[in-house]
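Removed from the display is one protein chain of the complex; every other protein chain stays in position.
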């Protein structure tokens, strides 16, 4: 019934020694993900270091990823910029590239003047001008601005807004969104750490950093939930807490990239101002990872 | 296996027109709750206006409630003060009154110096001196100080600390506590708004403002969950969101007391600085309540 | 023109080895302060561990301090509790003890329902019932609730509210209060770290933790300012930044007490949950102090 559901990986953008996008590393990664049970990939999101990419880099990432990936696997383009004009430009490019939807992070720099009215006007404008369906993206840990459930429910009534990735971790907010929107509106958990409770309360999937390195396990949480095997689902989710924290709240993108290197994908270093993990941190990450997938 | 589980109501303290505790109103309320399926009552918690009660009033509330209530129904005494000495005094009085456990809110005024080490020392001291089992109480919306899952897991290893009421609403934190403690440690959801996801992830009950006015419905969420009727449990929980918000985050104790008046219990006015609801707010509350229990 | 001005020390409450108030230590301290140029003492404030004192202890502190101190030196009683009734009880006791004013910290536990209207009603009620002039006390670092300049300016119009101790450190807020109140309303800086800029913008004094150990230097900042010796005032204030931070934001009451021990006053240990400084911290404090007063 929903246009989008299931588990997505918000993929990192690999950089070579020269600091430029390392396309053959990306190709290798995409090939691996394409054999996983993931429903799709998100390109140029938070884990893709969108904030550190130039506009033309994002555009090339959209088309390159779409080309490399089988059509059955969806590509969602991260397009949210601070200005409406830049966001709309990217939305159009994402459509040209054949992407399936756009994930639009809210602007946040002028937060003192971005009340619900301003944000409603912004997203209305964006949705109207977007050739692709729009998925809202709430990431208050980075933006320091939360999309309230009241706002999200109003936005969900607009024809071209089809879902939300909520990374707030606020389960009550997720419930309020589920309660206040049509069933066709797709609610995605923004982190594995609250995937299972979100599914229980009505989410239809997740967009999960951890799905980059452990796609089977992430998908298995949803499969177990759907099959009514709650105890197994719960046990699996609890087992993933520590590694999930390592590649999200604790070490962020740098941690995720280091973990990719550890499992044979191409991770590499993030761009400045992000810092790669120290050797000691990499050792600790290795220990956490080996405990998880033993 | 856990010493405490099920649904508890953190009862309001009724005041008469003279501002003093209105004992016969309390008696009436307790009589009603005693016929409900609640596992127990919490006295002198946040909803009991503990911060606005004198020490001797709290002591009388402990013994009065215990006397009025059948032994099968547990009484948990809210005893957390800013100082260790005041908290321990109340813990001893609660024991003398025959209460079953103490619920100990963390001190928070000197938050700049209350790091995990200081809080660990504090609770160790409290637990050692308490004749009754100690339940931790995390209420960051009021204290502006969160008890981290790391701290809680360390405290859970102390012999006399048997559980936590976590009102943070942070489901990931609840998962981390479940994951990092023995099964005998009781995790309680602190609000109906996240009761069901908390139960799914390992909580064994809830201490819920809403249970004061809708005890059957609150208990029914847990019953449905235990019976595996997830869809019904989810639907019920979503239906309770609005009334729960009205008597907690939105209008607080004053809202809860007004709702009690509406259903025939004795609610009355809160103490200053809390303000009773305006007539318009009472009308709105009435509408919300009638939609819920129709 | 203002009823209160100049530099006040918010004195710590000394405790003996048995954890009870150590009256002869307090006597010795008061004797020393009484020979300083301080305008007065504040009893049972944040540095007096008010939150950790029993009601009867506060009452005895009010009368004991008033008795020990020459009449020329004012005594301001810290009386703010969470409930209006407890605050008013203390206000009356402070009056009986011969104190000169009461310093009333705002309630903060039920912060979600303490909007400007509720706080205005609360303080109106308190002021009307208080036999002594009321000084507002804004301490958002501890209460997590700021008294807005709009609220303060409205409260300043009430006949019995004569000033504010603002510990927010928000210099713009202090300007707005100065701008929006009569000149007879006394604005006090709540910390030495912003005493000089506050004086420049219209404050008439300070209530300063540092004044407990360095009263001459604190008073000298105001004297230099009044004499127009701004460069010297500025240099002195900058020199006091590090020691001030040590006995306030960094180590709090425990740091202040340790510093008192170092200069020959009776400091001793704070009450639980506050922790005394470690030996290493005391050594560091000693170094900071010796750099300051060389």
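We call the chains A, B and C, going by the order they appear; numbering starts again at 1 in every chain.
Operating definition for what follows: a residue touches a chain if its C-beta (ideal position, glycine included) is under 8 Å from a C-beta of that chain, and two chains touch if they have at least 3 such contacts.
None of the values given here were measured: they were computed from a predicted structure.
Colleague: List the neighbours, among the chains on screen, of the chain that has been left out.
Modeller: For the complete complex, the undisplayed chain touches A, C.
Colleague: Would you indicate which residue among A:24, A:83, A:184 or A:226 is in contact with the undisplayed chain?
Modeller: Checking the options A:24, A:83, A:184 or A:226, the one contacting the hidden chain is A:83.
Colleague: So one chain is hidden, and I want to know which residue out of A:118, A:263 or A:293 touches that hidden chain in the complete assembly.
Modeller: A:118
Colleague: If I consider the whole complex, including the chain that's not displayed, which of C:36, C:170 or C:223 touches that chain?
Modeller: Missing-chain contact among the listed residues: C:170.
Colleague: Can you list, in ascending order, the subunit A residues touching the missing chain?
Modeller: These residues of subunit A touch the chain that is not shown: 19, 46, 51-55, 82-86, 107, 109-114, 117-119, 121-122, 125, 141-144, 249, 251-254, 271-275.
Colleague: Take the complete complex as the reference. Which residues in subunit C touch the chain that isn't displayed?
Modeller: Within subunit C, the residues that touch the unshown chain are 169-172, 175-176, 178-179, 191, 193-194, 196-197, 200-202, 228, 230, 234, 237-238, 241.
We adopt the following convention: only the chains that are shown with their structure count from here on.
Colleague: Measuring from the mean C-alpha position of subunit B to the mean C-alpha position of subunit C, what distance in angstrom results?
Modeller: Taking the average C-alpha coordinate of subunit B and of subunit C, the gap between them is 35 Å.
Colleague: Which residue numbers or ranges of subunit A touch two or more of the other chains?
Modeller: none
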